[in-house]
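Following: one structure in structure tokens, then a few remarks.
Here's a slice of the assembly, chains where they normally sit.
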Amino acid sequence: MLRFGILGAGRIGNVHARAIASSGRATVGYIADAMPDAAEKLAAVVGAKTASVEDIIASSDIDAILIATPTDTHADLIEQAARAGKAILCEKPVSLSVERIKACLQVVEKAGVPLMIGFHRRYDPNFAALEKRLRSGEIGDPEIITITCRDPSAPPVSYIERSGGLYRDMMIHDFDMARFLLGDEEPATVHALGGVLTDPEIGKAGDIDTASVQMQTASGRIVVITNSRRATYGHDQRIEVHGSKGLLRAANIHDTTVELANDAGWMQDKIPFSFVERYQAAYTAEIHKFLDFLEKGEAPRASGHDGLMAQKLAEAASESLKTGQVISVK
Amino acid sequence: MLRFGILGAGRIGNVHARAIASSGRATVGYIADAMPDAAEKLAAVVGAKTASVEDIIASSDIDAILIATPTDTHADLIEQAARAGKAILCEKPVSLSVERIKACLQVVEKAGVPLMIGFHRRYDPNFAALEKRLRSGEIGDPEIITITCRDPSAPPVSYIERSGGLYRDMMIHDFDMARFLLGDEEPATVHALGGVLTDPEIGKAGDIDTASVQMQTASGRIVVITNSRRATYGHDQRIEVHGSKGLLRAANIHDTTVELANDAGWMQDKIPFSFVERYQAAYTAEIHKFLDFLEKGEAPRASGHDGLMAQKLAEAASESLKTGQVISVK
């Protein structure tokens, strides 16, 4: 069975490590984290050992490196792992800098190692099913794509300060989803709006908490994305595609199918508040798709190129917000 | 335009009179009620005059008689109207006695006048659409029919005492709906359950407030009906047919399509608490169908025979409750 080395034992490192351990197709060999306690705790859960980042990357016992460290280390670690000949599954984003991503991808290409980017939503069973039906022509060509993403609450301001801003940190997933749904056409223009409506501290940190973007392709297709850092009703995740022959949409997942009726109305259950819970099936599917990539040679659903392109859109949106102008994407 | 005489200016008389007045195809000529104030008030609303029951039935200005008086007067009034050569639209039931209904229908037949029974649910756009699709073969043959009917609250005990009991007063509509959905096969056996769960006063009055009935046809088709006199969430009205090729169901109508999401869940709007509001479209359609019956010769959707057959099932259910036995219906 394929052996993973996991770099980063934080929340997302935990999610991946557990998904690997219960996959039945791979094991976790080593775990590294700047906080040794975190690494040891996770190692105990998944039956792994702890080691330093360098030793893991160099280890001949390890076939693949999963990178779940802070964003600013991603590109360097990808390059180190690539040079060591390891297969790589890296959490988004490769880097906050488009130029840095390009350089990094060249190293990967030169090394000839497999690289997949952790855009987990592409593996969500609902979104994946929608995309498959879209590609099969069920609603003809996509014309208007609407993506709704709202988080229950914002991360700490200390995190936001180093996040690269909402477009790079949060909407990056929606940019990737837009490209996933568009298929073979890229957004050509980006116009972004942003406001500080949920917490003035976010504004003081130079970021926004409420945002929308509209993009258009060369042929005229439209993508609309809305984001908020605060939704009292949970982790709101919806996509909708209006096509020439119909409409496809994927609604939120509710905790249970239980419904209550009384004199106040008819109450459906809540939706998940945690992305871990919301995307549990997606994270599991992601690991399996990565293994299919390595073992069966199936193309990765999100490549390094996809990581680059989503970042370009995030850059364009950031530039649009700053200048108040519409930005062309090359 | 066809001219109606309305006997009874209570709640249901009001519903019908307004439906006639706004039909654009008929007018209300006269209204009678034991309480002159009620008759005059309604007459003012629909542009009619008041008169005695006898004068209305005898009047040459009147083409059709709508009977919305207390139940124990229905059969006599039908006979009087029939002998006077009037078309008749009578609220359910014709009588609480099956024998009395039979005698009454003979008078109608002899007089050769048109008679339609006010089973308004057959005209509800949702239920009518379901029945039409069922008849078209969309789900093959019906196999299990489930009818759910729950009232927001019970009528006064004084009313219940003279109502003939829940099966004759409330479930009668569900017996008729069962026959409407079954099509050409009649229920052959009836087993009824009943309990007093919402108000002990109803029990003291000799009636029940919570009930279910299961019936079977000769070929083995099953009908299940459940009733309650008290639903905190409104006037619950649903039908469902499991067939050999699929399932058809008609859900409740909500007041609006507005939905609220917050940390408690996702709340759809209420459903109507009043049957007048719930079945407004049905009552309007009923008048038009009665006019189509008179003017175009279309068969009435609910005939005197339908009134008789529903009453037989109510009798059988009452007998089943009393004896604890399964009752065969002839």
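Every chain is named by a letter (A and B) in the order it is written, and numbering of its residues begins at 1.
As a convention for this text, a residue touches a chain if its C-beta (ideal position, glycine included) is under 8 Å from a C-beta of that chain, and two chains touch if they have at least 3 such contacts.
Quick caveat: nothing in here was measured; it's all calculated off a predicted structure.
This structure file defines a homomeric complex of 4 copies, of which 2 are shown in place.
One rule holds in what follows: only the chains that are shown with their structure count from here on.
Its C-alpha atoms superposed on chain B, chain A is turned by 180 degrees; the angle is given in steps of 5.
Each chain gets a centre from the mean of its Cα atoms; for chain A and chain B, those two points are 57 Å apart. Residues of chain A touching chain B in their complex: 232-234, 236, 254, 260-271.
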